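Excluded from the complex is one protein chain; the other protein chains are retained at their positions.
In order of appearance the chains are A, B and C, and numbering begins at 1 in each one.
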């Protein structure tokens, strides 16, 4: 499949460049009957926008979404939902210096290698603005999940060496932190760390954790269609992600089976439960009814105002320092993108999974 | 898409249960003209078979593959290649004790939750034997890659706390180690560690590293179709994998941009090269011509001969100790499965990528 | 997608050549809990086998199917159902004369043009035996439909100039006719016609009509995913089909809107019905609850024992008369293949359609 589409039954198709006319997405396969407004989408888009804080690029991004189709009298109609954000008058000249130079850590060279040339303005299609389509579609997916009592929430788990203690965390604290780090003490520490990085004209990486609550057991397909594989693949497709893990994740390498196995027990309401959740809510690729817990590692922003060696399009070795102000960290803005990709994946899995059992299909088509 | 198919242009479809009549795979979309014999496939399947060592289940698995179609006079014809391994007389009674009990760390409960019941014999479809289809298809993919000068090789990077030093590693050492750990000193140490685990009726986890060499630059699709996302998704679909990372991986969380960016330079033969490879050979989802380096964390074997608390199908809390002998570690046998999934992903990306540029398409259809 | 897979949620993947080791199919996405035996499949396969009549090749085809996976204790498990028919000792030498010659009306030349060479034995992958996989999968689809009260039945509508009067037809008559023509008078006439063609070493074409009964209204996707488009595409993929039409079909060209529109009325049981069915049971790509009526035109068997001009692989002009006995008509054996493709298409559409409305999804996941 071409690169900008994903999903099996709940499908999306995104488009747009950093400095083109706009960016957007089509959601095809969204059920009819869900109340949906531009405000529902805008709420999510605002969370990926740079805020007023100093940790995000001050470039004024309005990013006002318009729903172009698929909604009638406030409800989804079941037909494609097209959503669009127009780009405000971008000054392309700002980027003219990078037209011929391959920025380290960016996709400039690989786009040229693949396509022969590229839209170099602001990174073109490989810009972080590409995620606008993901987030708008994710907002629709979140509405679907809401109807089914499922929530998806992500937060900043780590920035540089500072790890958020999330043992007794409150979701409300996430938005209190300019870094979306609900452990507000750690958040303050991370702020100092980032200020230091900015003074050094450098950038920092981090880890995002995403928790999916309210999942019914039995969702996901075995073998290649495992729910964790689908989540991992989709979250890995976010620009700066270099690793994804679920539950105990990479720590399993040093654990024994007797430690890592989650024992089952019966809850008072007669449901099968796990005493621990090292599995992260998925066993054999299928949800076990527990919270799904997944983490993504984001690399430090590659755009830094330090001299770096590189080459240009003509094969000359040159030096470059990326001008303009750039986010010293991608993580806080990527939190909502991780949520979006997780929500999209879960909705698709829920829909594919509706035909797993003939008894349920019979019921479905008989009423 | 249903769970047991994957790929866009080079597609595979696997089937089979641990104790059914057999297991197999169809490879559809394999180009015509590649020499292919059962021996080519068997070589790979033998690598996933338990060896003579004590770290793998002594159950006699013949696993002789038969190519049923798609090869004529020793060459692939371009039509579907069906491959099959028949199961030798499995004694189903050996597994009768687990028919109604949900083994911790296994997919028993989630299969029941999804499908209403399951083939409980030896884990049925969720057994590790499911990987036979993956490996057979991966062997075909490896033949395709071989024609293009691309190699995929994986090895055991870590077992429990013992990490393999791979800085000056020799590929030849991989097969010298019963654990596929090319640092033979570490391998010996890991052997002692595993013997200890076995005495404790316990199991261990580890990490597999996979290196893809000879990749041309420019392969992979932007946005959702990123080559790293496809690799991650497909490798994550292997039974015990709980995390996947590329290049610097999770370590990026604690790195600065100035450390993590790979600077470009011109090689003497006029090619764009990177001074380091923290990116792991992929930038913006597209191969940069460098080695692709990807790692997967495998959980410890969940089948252990220790009493564990669990519940049965009727909702009663019970205790279980998994009888029979089981691999104390999955990693060494999963090495070839990781290779298979990587090879399948790369071939598919190479084929999808053939239509990226009109000049190359014009050349293609004009000669 | 590679050529031998089809379906979105209920997917199949076929393999096998006329003179290879066997032929088969994987059905992935079949719901769990359907009772399924080899006998269920064999019943369908027997209908595509040459009978004892003179209108079908006397080559002894046993075609005994084996279910290799996906069924446990007589019920589908929800995992891939692999089915296989082994080829009986075919004498490849019988076909050695056509190894280098392009038979008119066959795919010999185009396979060579595409792949560079071909498995020429009995037509290889382009043989009519390829339909074994379709019919076996279709039998599974028919079982799914049976659970939902939907039936798919096809019959011979026309052979050469002889048209079957199906106005007051009895389904039982279909199997009474050696040509599967339920108008037994027309069937007798068609027999004489075919005997004449055989004496002339020639062959005949015809038309198959397929009726789907019991369809709920509301199945099918708008725009590209129209149910009639899916049916047409899948039925058109059967070897000899040169045209597909639904309802009034090509006759609409000469009809007025006032004639062709089907008026709606309310049935006594309170359902919306159509007074006529020129639409053929589908409006705007979505089932309207009426019978779906679709027809396919099959070309005359291209293998005829008459001298025909052609060329060989080396670019020499030669003459060929296809030796051996061949069916003088494809239609009666293709009837069950049309049924199979229709059943597969309908099941897939039913499953995709389960996520059309949020109210129904909510109900589904709440019980």
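Just so it is clear, a contact is a pair of C-beta atoms (placed from the backbone, for glycine too) under 8 Å apart; a residue touches a chain by one contact, two chains touch by 3 or more.
Predicted model only: the values in this text are computed from it and were never measured.
Asker: Thinking of the whole complex, not just what is shown, which of C:20, C:78 or C:353 touches the missing chain?
Answerer: C:353
Asker: For the chain left off this view, which of C:19, C:49 or C:125 is in contact with it?
Answerer: Of the listed residues, the one touching the omitted chain is C:125.
Asker: Please identify, in ascending order, the residues of chain A that touch the omitted chain?
Answerer: 1-5, 7-11, 13-17, 20-24, 26, 28-29, 32-33, 66-70, 72, 75, 77-82, 84, 114-119, 124-125
Asker: Can you list, in ascending order, the chain B residues touching the missing chain?
Answerer: Within chain B, the residues that touch the unshown chain are 8-10, 29, 31-34, 76, 78-79, 144, 147-148, 216, 222, 350-352, 354-365, 367.
Asker: Tell me which stretches of chain C touch the chain missing from the display.
Answerer: Against the missing chain, chain C presents residues 1-6, 8, 14, 102, 104-107, 109-111, 113-116, 125-126, 130, 158-161, 197, 200, 202-207, 217-226, 228-230, 232-234, 236-237, 239, 242-266, 270, 272, 275, 279-280, 282-289, 297-304, 306, 308-311, 315-317, 352-353, 356-357, 359.
Just so it is clear, only the chains that are shown with their structure count from here on.
Asker: Roughly how far is chain A from chain C, going centre to centre by Cα mean, in whole Å?
Answerer: About 44 Å, centre to centre.
Asker: Once you find the CA centre of chain A and the CA centre of chain B, what distance in Å lies between them?
Answerer: 26
Asker: Taking each residue of chain B in turn, which ones touch at least two of the other chains?
Answerer: 1-5, 8, 14, 114-116, 125
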